[in-house]
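Of the protein chains in this complex, all but one are displayed in their positions.
In order of appearance the chains are A and B, and numbering begins at 1 in each one.
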Amino acid sequence: MSGGSVRPATLLAGQNVLHPHSPAEHSITVLWWVMLGGAWIGLTLVAVLLVLGWVRRNRDALPFGGGERAATRLVVGLGIVTPILVLTGLFLWSDIFVIRSTAAPARGSTALTVQVTGHQWFWEIRYPGMKAVTANELHIPVDTRVNVVGTTADVIHSLWVPELNRKIDLIPGRTNSVLLYADRVGTYPGQCAEFCGLQHAHMELLVVAEPRARFEQWLHGESGSARPGTGAEAQRGQQLFLTEGCADCHQIRGTSAQGQVGPDLTHVASRTTLAGATIPNDRTDLTAWLRDPQRAKPGNKMPELPLSSRDIAALVSYLEELK
Amino acid sequence: MNAVPYTHRVAKPNGWWGMIVFVATEATLFGTLIGSYYDLRFKTPEWPPPGVPDPKVLLPLILLAVLVSTSVPVQLASSFARARRVGAARLALLLALALQCGYLALQIHLYVDDLHRFTPQGSAYGSIYFTLVGAHHAHVFVGILLEAWLLLRLLGGVTTYRGVGLQATAVYWHAVNVLAIAVTIVQLSPSL
Partner (left out) sequence: MTLEVLPPLARRRAQRLGLIWEERPGLLGWLTTVDHKRIGLLYFFTTLVFFGAGGIEALLIRTQLAGPNGTVLSPEAFNQAMTMHGVTMIFLFVIPMTVGAFGNYLLPLMLGARDLAFPRLNALSYWLFLGSGLFLYVGVLLGKAPDCGWFCYAPLNTKEYDPGLNADFYALGLIFNGLSTTAGALNFIVTIFKLRAPGMSFNRMPLFVFAMLAVSLSLIFALPPLTTNLVFLELQRNVGFHFFDVAHGGDALLWQHLFWLFGHPEVYIIILPAMGIATSIIPTFARRKMVAFPLVALAELLVAFIGFGVWGHHMFATGLPVGALIFFAAASMMVVIPSAIQIFAWLFTVNLGRPDFRAPLLFIGGFIALFVIGGLSGIMFAAIPFDQATTDTYFVVAHFHFIIFGAAVFPILGGMYYWFPKVTGRMYHERWAQLSFWVTFLGTLLTFFPMHVVGLLGMTRRVYTYHHGFGWDAYNLSETVGAFVLAAGLILIFANLLWSRFRGVPSGPDPFYGGTLEWATTSPPPPYNFPVIPTVSSPYPNWDRADREEDLRRLEQGVLALEHDHETLATTVRDGYADVVLHMPSESHWPIVVALSLTVVFVMLLTTHFVVAGIFVGLAGLVLGAWHVREPAAE
């Protein structure tokens, strides 16, 4: 990790609102292109009138003839009648019809429910009915309607995966839900959209859409307990994890580590990114992260650990085994 | 064109208009307080929350009646001043002041009494209750100060300036009294 951070190279998609990968996002895109067309017409009309005013600055009458009365009629026509007609149309279409495709999914219309809880500054992801708990990487089966139910553990966050659907705010004491559906296997990045404090910029998210079989396999794996460290180095790493304070904040199911402050690390090695999808999850970056967690993401809640380089290497070895 | 005497003017004076606008903004303030009260209320399953007694009804309603009745002497004081009857104006003002001071004293007593039963720090109910009611008492207190100040000035007789002051103060009190009704209803609503 040099200087700044770089998004993982595995990323296939971007965060382009106009690059839809779901029916809901597609309807938003259509809405946009139609509105953009209307907006260009409106802007052109105004620009033409401005330019005409400039070109004909030495003539009194309107370009198409007529004086004060004609002008007043035009003001009424263009300023009152036209907006009413155009906006009524837009209102009916967007706010009565299109809104249905982005509304919270109806009960029973989805095949899977995922719970997302916003934290400063990471996403906690649970699959109700399963023991799986993960962070920042939300796996869903492709071509499947998934109901994502969101809330927050602290301040307001907003869950947004631009190429899949609208955003929902995660608000204390409330839940909101949004339909996630991906029409193609791939990784879809998202981001917290509501300012949530110091590291709002690095509260990122990856939605991984996989074929159903791979998804099931993944979910099954995530639901199991962590395997104990193998080999002397990893075992020493596990010991350090449990005794040097890591366990106060992090949970590793199957060990005595039951902290609830930071992300669940039971299968941390199965994730491609770290720290709210800020940095890649590889040996170099993980080592750098453990050495100085405040460097890549200043202000995050992970303290600097009083560990030697050897200890950190052992910890990394352990964590890398937590597939 | 010479100065038209105060009693003959056609339009309401600037001071009256100023007070109308001021009262409008204060009424909006109370509107938002009351709106917040109900926002919090409808989010809370039990209102008031467990352990907090329902508000008592009788005494606050009697006090409210007393307070609202002071609109009459305040208005009279303004009319007397307009008619240049200084003595009557002073007397009406004094009467209003006495009633309002009594009201405020008793209300503060009730407020402190409430604080012994539940606190604003205990729950959102307590927070909005004491804020709303406290804001109302503060407005009564300001009204009393206004009247005391006018009473002092009236010792030197009536002038146009003081007449306008009384007119504006009457507007202020009418508004405070209307708001008092709203605030009291909201305050007592869990018991009604």
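Please note the rule applied: a contact is a pair of C-beta atoms (placed from the backbone, for glycine too) under 8 Å apart; a residue touches a chain by one contact, two chains touch by 3 or more.
Predicted model, so just to flag it, every value in this text is computed and none were measured.
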Which of A:His200, A:Arg214 or A:Arg291 contacts the chain that the document leaves out: A:His200
Hidden-chain contact residue, picked from the options A:Lys131, A:Arg174, A:Arg310 or A:Lys323: A:Arg174
Sole contact to the chain not displayed, among A:Pro162, A:Gly237 or A:Gly262: A:Pro162
Touching residues (missing chain, whole complex) on subunit B: 1-4, 6, 9-15, 17-18, 21-22, 24-26, 28-29, 31-33, 35-36, 39-40, 43-44, 49, 120-128, 131, 145, 149, 159-162, 164
Chain not shown, touching residues in subunit A: 3-7, 11, 14-18, 25, 27-28, 31-32, 35, 38-39, 42-43, 46-47, 49-50, 52-54, 56-63, 67-68, 71-72, 74-76, 78-80, 82-84, 87, 90-91, 94-96, 98-99, 101-104, 120, 154-156, 158, 160, 162, 165-169, 171-174, 176, 189, 191-201, 298-299
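Criterion: only the chains that are shown with their structure count from here on.
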Subunit A-subunit B separation of Cα centroids, rounded to whole Å: 51
